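Shown here: the complex without one of its protein chains, the others still in place.
The first chain written gets the first letter, and so on, giving A and B; residue counts start at 1 in each chain.
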Amino acid sequence: MTTAVRTEIDPAIETYIDERLAEIAPRVPDNRVTMVVFSGDLDRQLASLVIATGAAAMGMEVSIFYTFWGLSALKRETHLKGKSFKEKMFAIMTPKRLAKMPVSKMNFAGIGSAMLKSMMKEKQVASIDELFAMAREMGVKFIACTMSMDVMGISQEELVEEVSLGGVATFLGDAARSRVSLFI
Amino acid sequence: MTTAVRTEIDPAIETYIDERLAEIAPRVPDNRVTMVVFSGDLDRQLASLVIATGAAAMGMEVSIFYTFWGLSALKRETHLKGKSFKEKMFAIMTPKRLAKMPVSKMNFAGIGSAMLKSMMKEKQVASIDELFAMAREMGVKFIACTMSMDVMGISQEELVEEVSLGGVATFLGDAARSRVSLFI
Partner (left out) sequence: MTTAVRTEIDPAIETYIDERLAEIAPRVPDNRVTMVVFSGDLDRQLASLVIATGAAAMGMEVSIFYTFWGLSALKRETHLKGKSFKEKMFAIMTPKRLAKMPVSKMNFAGIGSAMLKSMMKEKQVASIDELFAMAREMGVKFIACTMSMDVMGISQEELVEEVSLGGVATFLGDAARSRVSLFI
């Protein structure tokens, strides 16, 4: 039926409509969410994963771009061999994986972080590692910022396998076609 | 006049245009601003309310989604009765209402916060409580994140009356149709 209707339209009109739509269509966002996760704090990382899994559950495409302290979320292990003194310092001071991160507030020697995790468990909220695994299974795309890796002396072998590498152009490419972009 | 012009158009063309527009129209944002307020710092909360009242004054729809430490902005009173030890700890360490919040920098025993408030008063900038009241009167929508309330043991009775409750889907529903989304 639709095809029948379409064939009746003057090709000149179709061309005209195509031209007019071409002016705006490339700037209309896709059903997509893009986040920069800059912070290495447990609570902010948690917020980003709650948003990521929520958006994926709603059928949105999700990219998380990890940069600076945020890269902690992707660290599988810490290699010290072959690193310069400064690289070692950065390596030791950025925790590996999510479960070891501090909280942005109330972080008295890790009590805040322990309390938050304990409360989440009691309330049966998914833990940060569970959320990360869920996000991965739901197709959330994890990108590690290569410039941050370089500056902080982090190699790809230290990161979890699910991650791809990218620069600021990768982030902007995804963000420019997103309905929601957040810096966390 | 407009109606007269419209009736002249071939219904097949109208249908074709409708179909073509339906491909992009649902992803074109409304005149709307959505914010996640994650931080409980006075200065960041202040920034969110300045943006909210500014956007409302420009005729935009505004939603603020309060999560984690940001929930402090909505606390009317602190109930300790019936709370677990950990819930009490969270309750005591998150100030009630905006006027008691710390500043993110220079917060030497509250001096930074006092100074900022004193400077705002001198310069006749609206205080944080005035901004909150203004935002409410201008129709800004305040949403408390139910997951955060649950994890931190905050009940609805502890929150101001103007607030509605919502989850990540509520936030994403508003953000996906917003021209501006911010994580503060």
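Note that in this section a residue touches a chain if its C-beta (ideal position, glycine included) is under 8 Å from a C-beta of that chain, and two chains touch if they have at least 3 such contacts.
In this text the structure is predicted, and so the values were computed from the model without any measurement.
**Student:** Of A:64, A:116 or A:152, which residue touches the hidden chain?
**Tutor:** Considering the complete complex, A:152 is the one touching the chain left out.
**Student:** In the complete complex, which positions of subunit A touch the hidden chain?
**Tutor:** Here the touching residues of subunit A are 10, 12-13, 15-17, 19-20, 23-24, 27-29, 36, 38, 40, 67-69, 84, 86-87, 89-90, 93, 147, 150-153, 167-169, 171-172, 175-178, 181-183.
**Student:** Mind listing the subunit B residues that contact the chain we can't see here?
**Tutor:** 2, 5-6, 8-9, 13-14, 17, 21, 24-25, 28-31, 33, 43-44, 47, 50-51, 54-55, 57-58, 60, 104-106, 115-116, 118-120, 122-123, 125, 179-184
The definition used in the following text is that only the chains that are shown with their structure count from here on.
**Student:** With centres defined as the mean C-alpha position, give me the subunit A-subunit B separation in Å.
**Tutor:** Centre separation, subunit A to subunit B: 22 Å.
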